[in-house]
Structures are given as C-alpha cells and as structure tokens.
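In this view, the complex is presented without one of its protein chains, the others remaining in place.
Coming up: chain A.
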Amino acid sequence: MKFRTFLRHLREGAKNIFRNGWMTVASIGAVTTTLILVGVFLAIVLNLNEFAKNIESDVEIKVLVDLTTEDDDVIALGDQLRQLDGVENVYFSSNDEELESLTTSLGEEGRAWELFEQDNPLNHAYVVKAETPQETEGIAEEIKELDHVYDVTFGQDIVDKLFEFNNYARIVGLVLVAALVLTAVFLISNTIKITIIARSTEISIQKLVGATNGFIRWPFFVEGLLLGLLGSIIPIAVVLFGYHYIAENLASQINISFVEILDFNPFAWYLSLGILLIGATIGVWGSVMSVRKFLKV
C-alpha cells in the first residue's frame, strides 16, 4: 500500500468516529467498562499469583525434636535430615530461640511466655526447606518415620487453600471478562455496521470502480482500532492512579507483613500495556466481524 493511501484510510476511519456520534460514545463506553474490569481483575489475580508463589516457596517443614532426646542424638537427627533426598537446607533452632520467636510474634500477649524463660517447655526444632515446593509433603512424611521426632508440621494446608481460592477467582473473573469482551465486540461491530449501512452507496460505488476489498476494509479497520484505543484511555488512567494509590498508601497502612503487592513500576505499566492491547484487539475484532459480512461481492 502506498503511504498516501494509508493516510487516506486513517483520515476516513477517524472521520467515521465523529460521524457516528452516540454510537461511538456507546462503543467506547462498553470498551471502557470492560477494560476497567479487566484491569482490576488482572491486578488482583496477578498479585494473588505472586503472593501464592511467594508463600509456596517459603513453605518450610518444622521438625520438633522429642523433649527427652540426648544432645548427641539431636545432632545426629540434623545430619539425617540433611541427607534426605530433595532437602535444600536444614537449620537448627534451639528451644530458647523458639521461645524467643514465639514471644516476639505474639507481641503484647507474648509477655506471658517470658515466665517460661527459666524452665523452657518447648522442643528443639529443625527447620527443613525442600528444593521444590512439590517435594515438601513427601519429605515431611519421611521425616515422621525418623527416631526422636516428636512432630512434623508444614503450611501446606494454607497454600492449598490459597491456590484453590486463586483458581476460583480466576475462573469467575475469566467468565466475567469474556462476557464483557464479547459485549464490547458486539457493540463495536454494531457501530461499524451502522457506518457501513450509512456508506453503502459509497461502498457500492467503490466496488463498481474497481476498489479492492482491502481498500474498502481499511477505514473500518482503523475505526475499530481507534474505538478500542480510545476506550482504553480511562481504564489505563484508573489502573495507573489506582494502583499507585494502593501501592503508596493502603499497603503501608494495612501493614500485614506477609502481604506484599507487586511494585508499581513495572507492574502497572505492563498492565496498562496489556489493557491497551486488549482494547485494540476488541476494536479490530469488532470491525472485522461486521465488515466481513458486508463485503461479500
């Protein structure tokens, strides 16, 4: 295609945006609504994913040692743990360290435990980390069989629940987004259909004087693309400002140490790019759908 022709298509496509008035507004509105929801949903799911991944990789097995175990046996148990297949590292946490971390983690209420400093009732513990999260459960089972092991715990239940919730959220979100995307595509294709009907004489003349289908199709393609891109402006603003606000204010206020959201930069920018691409896709898809039927010669 010649550059001059390309400019003509851009001009024609842009002209139609204005020519269709309220239909244009309705289409852009539909794209905007869709993309805001897509953006919010993506931000939540991606953060949940990251969160789950972090927790998963943090899963450690805590091995409580029998209270009656001799020191030598405690050390021997540590060696046994290190030799298990799939174990990445093992560190020892004495009963004093356990008490201290318990006291600290409970804050004010932990004070009560300070009474036990003289006569510590807690077990010595080994903290075992598996090479991959999937191996955690198997290793825990193996450890249970070893001598001098009082109990074995790990956070698998929580991780499973989180993943389950995450999957559920993802399915609900995807269905919702798919429905919205289809609505937006439908609205755009309708807007463009109206353009085409309004221009049917023009198109029939174009065909008559030998314009190729590609030539006729381009302006509509441009129109769809523009509708999609215009529709993504507000959602991108919402994502950028909203996410910035949450990252800056809310996250620090809530102050739950284990909840960490993805950094604004680059995450929000990637998300904006994603929204822009989805908007463009919706627009082009809508225009292609409506023009296809009309151009059958």
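What we mean here is this: contacts are C-beta pairs under 8 Å (C-beta built on N, C-alpha and C of every residue); 3 or more make two chains touch, one makes a residue touch a chain; residues count from 1.
One rule holds in what follows: contacts and distances are computed from a predicted model.
Matching "Polyketide beta-ketoacyl synthase 2", "HEAT repeat-containing protein", "Cell division ATP-binding protein FtsE" or "Sulfurtransferase TusB" against the UniProt entry of the left-out chain gives the name "Cell division ATP-binding protein FtsE". Considering the whole complex, the residue from A:8, A:129 or A:170 that touches the absent chain is A:8.
Check A:107, A:121 or A:210 against the missing chain and you find that the one touching it is A:210. The set of chain A residues touching the chain not shown comprises 2, 4-5, 8, 201-202, 204-213, 215, 297.
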